[in-house]
Every structure is written in C-alpha cells, then in structure tokens.
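To keep things clear, I will list the structure first and then write my remarks on it.
Certain chains of the assembly are absent from this excerpt, and the rest are unmoved.
Residue numbering begins at 1 within each chain, and the chains themselves are lettered A and B in the order written.
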Amino acid sequence: MEQKKATMIVFDGDLDKALASFIIATGAAAMGKPVTMFFTFWGLNVLRKDEHIPVKKNFLEKMFGKMMPRGPEKLGLSKMNFGGAGSKLMKHMMKKHNVVSLNELIEMAKELDIKMVACTMSMDVMGIQKEELIDGIEYAGVATYLAEAEEGNVNLFI
Amino acid sequence: MEQKKATMIVFDGDLDKALASFIIATGAAAMGKPVTMFFTFWGLNVLRKDEHIPVKKNFLEKMFGKMMPRGPEKLGLSKMNFGGAGSKLMKHMMKKHNVVSLNELIEMAKELDIKMVACTMSMDVMGIQKEELIDGIEYAGVATYLAEAEEGNVNLFI
C-alpha cells in the first residue's frame, strides 16, 4: 500500500527553518513517504544559485534580488543571527557533530526523489527567474500544492 | 462525498504570511474544500478595521492597540520591511503582476464562505473588542478550532 504524502510549504527561508524543512523531508522520504516541498516567498532564496545570473530585470526587481540571500550558504538564522555570525556558528557546530549541511541535504532530497516546487506567483512578485534557481526543480502554483496536500497526512507550513 | 476540511491558524499577522494564508484558503475553497481560518495573537490585526474605533479600554490596552497595525493596509513584512518600504514595494510588485491584494482576498474569502474566526482568548489578552474587527466573522476559542481541525486533512499554523 502506498504511503500518504508529506508536504511542506517552505516560506521563511532562514537557515534554521530551511534545515528543519529538509531534515523532516529527507527523513520522511527515507521512510518511504512521497514528499513535496513547495518553496514560496522568502523560501525561494533557498533555491537560488549562489552566483549572479544576468537576467533582464527592472530596477526594483534588481534591488530586491540584491538584498535577498542567494542560496543556502548566504542564509541567516531566524534568531540570534548577529549579521551572519550566528549562522556561521551554527554551521560550525553542525560540522562538529557530523550533522549534514543544507547543501548536502538538498542533494539528498534530489536523490530521494523529493519533489521540490518553486511557487511561480512568488517568483513573479519577487522578480526571480527560472535561470536564477537551481536545476532539478519544478514550477507550479498553489493549486498544485493543494492537490498534493489533499493526498497528504503530514502537511506543514514552515 | 463532502471533502475534508482545511484549517489555518493565522498567528503572525505579517502582510506576507497573511497573503499566504488567504491565497491557500481561497484556493482550497475554490476547489470545494470547506475552510476555516482561526485568527489568534498578532493574526487578529489582519481583521482590524482601519479606522480608530472608540471603545472603553484601560491604559495598557490602549497602548497595545495603538502600537499594533490596524488592518491589511498597515501590515508590515516579516522580513525586509524597512519601516514599511518593503511592504509598499511588495504591494507594488503584486499589482504589476495582477496578483489580488489582501483586501480583495478577504472579500473573496467571504464570498467563498470561508469561516473566519477570531480567537476570543487572544482578544481578551490583547484588549481587542468586537467593534474593532471587520464584519462577517465569528468568535470562538481553541475548542472550536480543534473540532474543525479534527475533520481536516490540511491543517496549517501560519
């Protein structure tokens, strides 16, 4: 019998919340659950490539894009970030305790066939384009999320 | 066969999280799901009328009431708000991409018969009175939320 789905809306895009999302997601997938992660608003930053991608943007979109962190290495903590020091400290402690990094978790997620979906409406509003996001993800709107959540029993908003 | 319910606890009351709540809620309702939104703590600010309502309050309640945003137009972003500039920027980008505003989403929610419930315990604690909240909503406590969530399969805390 196929297991029910797990879905996660990744909204906040802080390092700690992104870690929590992927730890739960990869854990669930390892237990055999089909998992969908839906990245929306600030959560889109988790999926950004870390280099600058030259795409056509208007002034405001450029500004927004510059101020938001580009990818897992640039994310801050939701609390006690202290301009990035807290974030570095947490990564240091994770390494020391052999906890896999966010980048490794994202790779694991791909290998475990976790469906990662970027919210197209949020991309429009925040001026983020497909070229700026990592490969191996899908693009969809809220209806797609709802269809997955309908078949899920563990549906989280993170 | 009647669909299972969707419930949302709207806790944070930031513009971006409120938008996410209503986009999911109206999307679910449009797909035929009965939806209940339970507004608690800072989430109550989403339901406040935008004008000052003269009700009897003690000094602390008045102070609290003044410092909290009055309604959708006054809400800030959970990140990159910059004293309201981020919030204005997001509204501008939404308009540009024909995304409906929070006020319009609330109207849609009413038309789609989404049950909007203000948490009475939070109202007491934060000194908010019924006269200060918009029309067409219900008033209840956590037991009511739990009864709805019990019949739901998509239960989110936002």
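For this structure, a couple of remarks:
The rule we apply is simple: a residue touches a chain if its C-beta (ideal position, glycine included) is under 8 Å from a C-beta of that chain, and two chains touch if they have at least 3 such contacts.
Values in this document were obtained by computation on a predicted structure and should not be read as measured data.
Displayed in place are 2 chains, all sharing one sequence; the entire complex defined by the structure file totals 3 copies.
FYI, only the chains that are shown with their structure count from here on.
Centroids of chain A and chain B (each the mean of its C-alpha atoms) stand 25 Å apart.
The touching residues of chain A, counted against chain B in their complex, run 9, 11-12, 40-42, 60-61, 64, 67-68, 121, 124-127, 142-143, 145-146, 149-150, 152-153, 155-157.
Residues 16-17, 20, 23-24, 27-28, 31, 33, 78-80, 89-90, 92-94, 97, 99, 153-158 of chain B touch chain A in their complex.
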